[in-house]
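The complex is shown incomplete by one protein chain, all other protein chains being positioned as in the whole.
Naming follows writing order (A and B), and every chain is counted from residue 1.
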Amino acid sequence: MYVAVKGGEKAIDNAHALMRTQRRGDSAIAELSVDQIRQQLPLAVDRVMNEGSVYDPELAALALKQASGDAVEAIFLLRAYRTTLPRFGYSEPLDTEQMQIERRISGTFKDMPGGQILGSTYDYTHRLLDFSLLAAGEAEVAPEEANALSEALAAGNSCPRVLELLNKEGLIEQSREAGTPDEVPRDLTREPVNYPAERAVRLQNLIRGDEGFLLSLSYASMRGYGDSHPFSGEMRTGRVSVELVPEELGFPIEVGEVLLTESEMVNQFHGSKELPPQFTRGYGIAFGRAERKAMSVALVERALRAEELGEEVLYPTQDQEFVLSHTDCVSANGFVSHLKLPHYVDFQSELEMIRRLRKEQVQRTESTTKEEADA
Amino acid sequence: MSTATGYNFAYLDEQSKRMIRRAILKGVAIPGYQVPFGGREMPLPHGWGTGGMQVTASVIGEADKLKVIDQGADDTTNAVSIRRFFAHTAGVETTEQTAEATLIQTRHRIPERPLQADQILIYQVPIPEPLRFIEPRESETRKMHALSEYGAMQVKLYEDVARFGHIATSYDYPVMVNNRYMMDPSPIPKFDNPKMSMMPALQLFGAGFEKRIYAVPPFTQVESLDFDDHPFEVQSWDEACAICGSDHSFLDEVITDDNGSKMFVCSDTDYCRERVEQGFVGTAADLPIAEVGTN
């Protein structure tokens, strides 16, 4: 018999050493480099950047390596790094109309200025395991073909957004009233969210939100748990330049380029007393090639506009406190995993209470039986 | 002072600390009121003490002596982890002794030894809203607090009395602070609730994910909810601590063999140590103290 009270520090050190060994795996197999992850698992890197809220493919790849490929752990690593970064300033609003497009799809018009650009996609692949990847690795693409393809990607031109075509006819709501100035959105990593939250805060929250959770919510909103009848007006992926106005210069300079995926959904709206029937918008944007994420954000974003559009709020998908409080995978993971922490004291209190209640019940039964017997 | 390179003293930057101290001051000024603050992301997960850590990081100075406990013990894994964090990032002295600590960060317990006016007790809070399980909407609970609409919480207590003959909440037991705000004392056992009232030390509460800070200033009245004819009472044990023989502290139950044999020991390990040093003994005083989980 022993009394378990000492040894925490040493146990933690040993557990971490074991984790590092496990992460490395069989040392007879070559170690994975961060560059390899960045180059060959780019969609995993994009997810980590999106939910980690930092556009830095290298650090996202490092986080994936450090986290043994666990996306949520990697996102957490990147977030904890992000929070310590100084803020130099806020960029100018990105102009996605100037995007150098590598892929662009509209579900609402067969053709439009700029055309449909299929780009790179898994969409029409047959999901058959490619055993050649298992045996010999990726088949080499002929150099001429590779050059032609990458030139095609780089040559993408900018073109107007599809929803602007509807806007010209007045069939879709303005994304904001004409003449309203740019507002600096509230930074939800610096200020607490107060409900009801404005649209800019909702979007920030969703874009950092867990991809799986948002995907399922958007699915629910389309299956009847939400009055959603969406069309994908446009989904575009490409590079956009980032501009910053340094205080000492007073005019914008380009500080870099980011790869983005933007989704604009078109939804029915039956009109209210003040507003004629028209289409409404749901908006989503994400770092990298993250189409599923961008579309899910756009769908959930639209569902959460129910209240401001005067629609009846009937489903969790339309309830901003429910959705926004639970999107964050870092928080969700923290709270679920904290059950692994000791709860001895609370459990002891419950044990004591249950024993007492059971004892009292036995006593009650006994006294009733006695009374009955006496009677 | 050895501190981690590349990070500010106690991890957080000074602007963030200042923002958190403003929230703390507001909390002290309005006892029991949950002050929203711009909670930062910490390198530990939410639910693991990030709120308490942000409060500690904001009030700690080089001269402080820090004690961290989880379940009353200094050597539980999470307490070790947080104590190391501050030893590493702030280079402050740490201690396991309640008497000599200036700051005590805690999860789930209040030390048995009465705290003094020059000490600060910092609670880690998972869910700061006492009304959360009655009303999940924050926009609604905010109004309930503003208007002191606390009838629904009393319904829960009524239900306990109707079913069990007494109030059956055993931890996380809601309190009224200074006769105004209903407050969640964090998941401490109700055994500790009376210690909160009129405590000479400052009590600060930090909830990381929920981004709330609240406070009980020194010598403030804290009352546990009850009925006039069913007053609040704390739990008690038939047993005494097997190590130090204490019959008045909160006891942890330890299963000692496969047949479910058990013994009871103080959950507050420092208090137990202090008593043993003073010559108190329990029934198992001669048993070896073994280390756990060293892989």
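Observations
By our rule, a residue touches a chain if its C-beta (ideal position, glycine included) is under 8 Å from a C-beta of that chain, and two chains touch if they have at least 3 such contacts.
Throughout what follows, contacts and distances are computed from a predicted model.
The protein name that UniProt records for the chain not on display, among "Peptide ABC transporter permease", "Sarcosine oxidase subunit delta", "Ring-1,2-phenylacetyl-CoA epoxidase subunit PaaB" or "Putative phosphonate transport system ATP-binding protein", is "Putative phosphonate transport system ATP-binding protein". Taking the complete complex into account, B:159 is the one of B:62, B:159 or B:247 that touches the chain left out.
For the options B:114, B:151 or B:200, the residue in contact with the chain missing from this view is B:151.
Within the set B:229, B:258 or B:277, the residue that contacts the chain not displayed is B:229.
With the whole complex as reference, residues 143, 146-147, 149-152, 154-156, 158-159, 161-163, 227-230 of subunit B touch the missing chain.
By definition in this document, only the chains that are shown with their structure count from here on.
Centre-to-centre spacing of subunit A and subunit B amounts to 34 Å, using the average Cα coordinate of each chain. Of all residues in subunit B, only 7, 11, 13, 36-43, 45-48, 50, 70-73, 75-81, 84, 107-109, 126, 136-139, 164-165, 168, 170-172, 187-191, 209, 211-212, 235, 237, 242-243, 250-254, 256-257, 263, 265, 267, 269, 284, 287-295 touch subunit A in the complex they form. Touching subunit B in their complex are the following residues of subunit A: 1-12, 14-15, 18, 76, 79-80, 82-84, 86, 189-196, 321-322, 325, 330-331, 333-338, 341-346, 348-353, 357, 360.
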